[in-house]
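Here the complex is missing one protein chain, while the rest keep their positions.
Presenting chain A:
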Amino acid sequence: MTAPAIANAALDDATAVAAYPAQEPVRATRDSRPLRLITCGSVDDGKSTLIGRLLWDTKAVKEDQAATLQRDSNGKQNDLGLPDFALLLDGLQAEREQGITIDVAYRYFSTDKRSFIVADTPGHEQYTRNMATGASTADLAVLLVDARVGLLEQTRRHATIATLMGIRQFVLAVNKIDLTNYDRARFEQISHEFKELALSLGVRQVTAIPVSALKGENVVYDGRASMPWYDGPTLIEVLELATTRSAQTVGFRLPVQRVSRPGESFRGYQGTVAGGSVKPGDSVVILPSGMVANVTKIVTFDLVRNAAVAGDAVTLVLDRQVDVSRGDVIAAIDSQPMTGLAFDAQLVALQPEGIQPGKRYWLKSGSRRQRVQVQPASQLDLKTGKWNHADELPMNAIGKVHLVFDEQAIFDAYEQNRTTGAFILIDPDTNNTVAGGMITAKRAALGGIHAEESRVILSLPADLADQLMATELFAGRREDVEIRRVTAGKAAEIIDTIDG
């Protein structure tokens, strides 16, 4: 069927490739990628109880764990005779003592249709950093609201952070609906309010569900007996049908993690493909040096492969001796990331000291770590949704900032690539992670601090950009012009940002 002993032979021969299927076989449902979700919302909205209920009703709680749970919730059983589900999640002693969630707990469960990784994130404002941690990798956010209380500032904060981090699917779980006597009008009012908020954030996919996590209504089992007026899906039905984030983006990117030199005859560049795809024969550019080379081999432990796609951890071999080291980015020659000394970004401040203007932080993006100065520009007012001018950003603030580098930085816009568009800031005094950020645009100049770049940036609709890039004329002007793909509606906004 496939050629035997191909791996060893192929390492010697750049032209030989193993019969590795370029396309993955059709997946069986149970083998699809797990859906990663977060639950968020304010304190006491019942997040831990909801996940406990999900675990309980999907039979993810084993007998010995249930026995421990019964023992630990001694005296705390609710009037349904069920154990305190929150104890399944709040595994830390301090959490149990205080009855709150401090840190993210990751839990795994599955149904016949799909498997799930759920990050139960804290509701307290002081632990927003842990909510951001959960949101950065999630495909979908379940926002809880207490039906009696309605939307709170914390609900808005979480919805905003989730949106900034690229989550485009929301479930609004209007919890404790049993405590409102299953009040339909109340449910509809909260759903309406939340949908307006979501729309203002640019999210169109919202499913609102009236839920009693405690009683298990509309979680895994439907709540028709109590809420005949609700004919929508249960929470688990929504989760089973949700889509995972696609790692596939335009333009091949490989942030180089390591150079592999096991012997004189082999030099490979190891890293995880962060966008697009690559195959032997492709021309690539190494950034920031700008040197060009061709890919000769894609080496993995099992096989020399004929293609690598986003998400694959591989080793690339190039056709010539070029200087490549950790932190460099190997990219498609015809669709390069932005390079420059100044960028605009949005970020979430995660530590008590906030973000200090002018302070020099470490910035890590991909495998690249470099010094950066951060100039706050504005802060989002969570009550009004407006961006107000700001000179510094306190803890938990969501802000827009300018980043100024000492040496070339390499980025994509976060909207176009979640890996090469994301970064963390590390405080050099404490070594702590103080912010998570997302690149929005390159800045041509910043107050004369740095020499202005001579490159012209064109933001064009994706189809037009593709056409232009395909032309011969353009291929020779790579140094002078940078073309960025945008969706039609976004063009105006991005140009504004560049000018602003």
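Rule of thumb we're sticking to: a residue touches a chain if its C-beta (ideal position, glycine included) is under 8 Å from a C-beta of that chain, and two chains touch if they have at least 3 such contacts; residues count from 1.
Please note the rule applied: contacts and distances are computed from a predicted model.
J.: Which of "Glucose-6-phosphate 1-dehydrogenase", "Sulfate adenylyltransferase subunit 2", "CRISPR-associated endonuclease Cas1" or "NADH-quinone oxidoreductase subunit I" is the UniProt protein name of the chain not shown?
T.: Matching "Glucose-6-phosphate 1-dehydrogenase", "Sulfate adenylyltransferase subunit 2", "CRISPR-associated endonuclease Cas1" or "NADH-quinone oxidoreductase subunit I" to the record, the invisible chain is "Sulfate adenylyltransferase subunit 2".
J.: Out of A:Arg148, A:Arg204, A:Arg224 or A:Arg258, point to the residue that touches the absent chain in the complete complex.
T.: That would be A:Arg258, which touches the missing chain.
J.: Using the document's definition of touch, tell me which of A:Arg168, A:Lys195, A:Lys279 or A:Lys364 contacts the absent chain.
T.: A:Lys364
J.: Given the full complex, what residues of chain A touch the hidden partner chain?
T.: 1-8, 11-12, 18-21, 24-25, 27-28, 31-34, 62-65, 68, 71-72, 88-94, 96, 102-108, 115, 117, 129-130, 132-133, 136-137, 257-258, 260-266, 268, 270-272, 299-303, 311-313, 315, 326, 350, 362, 364-365, 367, 418-419, 422-424, 426, 431-433, 436
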